[in-house]
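Apart from one protein chain that is not included, each protein chain of the complex appears where it belongs.
Chain naming follows the written order as A and B, and within any one chain the residues start at number 1.
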Amino acid sequence: MVMPNEIAFYLIAAFTVAFAVAAMTLRRLVHCALCAAAAFAGLAMIYLKLDAEFVGFAQLLVYVGAIAILIVFAVLLTRGDEVRPGHSQSSPSWMAGVAVAVLVLAGMAMALLLSPSLQRPAPSAAVAPVKKIGEELMTRYVLPLEMVGVLLTGALLGAVVIAMREESEVKRPARWPAPRRAEPGEAINLR
Amino acid sequence: MNTPLTHYLILSALLFSIGFAGAVARRSAILVLIGIELMLNAANLNFIAFWRYGPHTEALTGVMFVLFSIAIAAAEAAVGLALVIAIYRQRKTAQVDCLDALKG
Partner (left out) sequence: MEHVVQYLWLIPALPLVMAGWGALLKRDRRRLAASLAIGGVALSWLLSCVAFLASLSAHPFRETWSFRWFEIAETPVPLGWVLDPLTAVMLMMVAFLSLLIFIYSLGYMARDDNFTRFFCFMSLFAAAMLGLVIANSLLLLFICWELVGLCSYLLIGFWFEKPAAAAAAKKAFIVTRIGDIGLLLGMLWLYSRSGTLLFYDHGHGCLEQSSLARLVAGTTVGGMAVSTAISLLIFAGAVGKSGQMPLHVWLPDAMEGPTPVSALIHAATMVAAGVFLVARMFPLMSAGPHPGALQVITWVGAVTAVFAAAIAVAQNDIKRIIAYSTISQLGYMMMGLGVGGVAVGMFHLITHAFFKSLLFLGAGSVIHGSQGERDIRKMGGLKKLMPWTFATYAAGMMALCGVPLFFSGFWSKDDILRAAWNWPVSAIPFCLGAAGMFLTAFYMTRQVSWVFFGKPADSRAPAHESPAVMTIPLAILAVFAVLGGFLGTPAWPWFQSFLNGEKTPFTPAALVAGPQLDLLLLSTLVVGAAFFLGWRIYSKAALQSPREKDPLEKSLPALFWLLQNKFFIDEIYAATVIRLNTAFSSFADWMDRVIWGGAVSAVSALTFVCARINRAFDELGINAGFDFGCDELRGAGGFLSWMQNGRVQHYLRIAGLGLSLLLLALIWGCA
């Protein structure tokens, strides 16, 4: 007898998986980015179902709201969206990669299904109040919190520095060869 | 009453492998990054599932972990995409199979 909880779960799971697959297989990168965002949203819904409300909303805020947008910006900045005819988006040996992924899935599935300790009954309702999360962050996890702050600062600065357009790139010295789009598989010389 | 734990875990594994497949089968660097984000998310799902179905949910261990994971994933995505942009600027391509200067 299928319970309503289960139906909800299957629906959300299907939604998430479908968008994840789409994110990985579509041709145009922008579509991929948006599908990824949808997958993130699906995951957020699963978090809500698992009584981790704060995490779910954090997921929506960060992943969907920031990271997905960031990805879109990167796609636009690298003109990855342009579709060139005759130029495949998948690597020539994509089947080998997929096979490895299938192998990984098989391994994990086998482990999960064969493990007896995972057959545990559903526990009582869990609560994760925001107040409690805040208290934990300030007392027990204060050091990781500060570290993450430092990390985020560093990442921000780093990203800015890395992506910054340098002065030497503006003027093009004559002795440097004209940059050209490299063919796939062609070795790029650092000069 | 609830879905069994294994369902969540299967879902997580599925998402993980989908992300992995994308990361190793597509040419664009940005898609690789998207795949990595998916893998991270699958891991987060695993944590939350185990927290929910674990004995001491009041310790909020899983939740804390996932929060930090999200934060770090954000930082990593930012830096990664900045790198992709920088590489694009240098070599006019974001295809990972053109970036084999470390060949050998």
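As a working rule, a residue touches a chain if its C-beta (ideal position, glycine included) is under 8 Å from a C-beta of that chain, and two chains touch if they have at least 3 such contacts.
All figures in this text were calculated on a predicted structure; none of them were measured in a lab.
Among A:12, A:50, A:74 or A:101, only A:101 touches the chain left out of the display. Although one chain is not displayed, chain A still touches it through residues 91, 96-97, 100-101, 103-104, 106-108, 110-111, 114. The omitted chain makes contact with chain B at the following residues, 20, 23-24, 32, 96-97, 99-104.
Everything that follows uses one rule, which is that only the chains that are shown with their structure count from here on.
Against chain B, in their complex, chain A makes its touches with residues 3, 5-6, 9, 13, 16-17, 20-21, 23-25, 29, 32-33, 36, 39-40, 43, 46-47, 50-52, 54-55, 58-59, 62-63, 66-67, 70-71, 73-75, 77-80, 88-91, 94-95, 97-98, 100-102, 104-105, 108-109, 112-113, 118-120, 122-123, 126-128, 132-133, 136-137, 141, 144, 148, 151-152, 154-156, 158-160, 162-163, 165, 169, 179-188, 190. For chain B in complex with chain A, the touching residues are 1-11, 13-22, 24-28, 30-31, 33-35, 37-38, 41, 44-45, 48-49, 51-55, 57-58, 60, 62-64, 66-68, 70-79, 81-86, 88-89, 91-101, 103.
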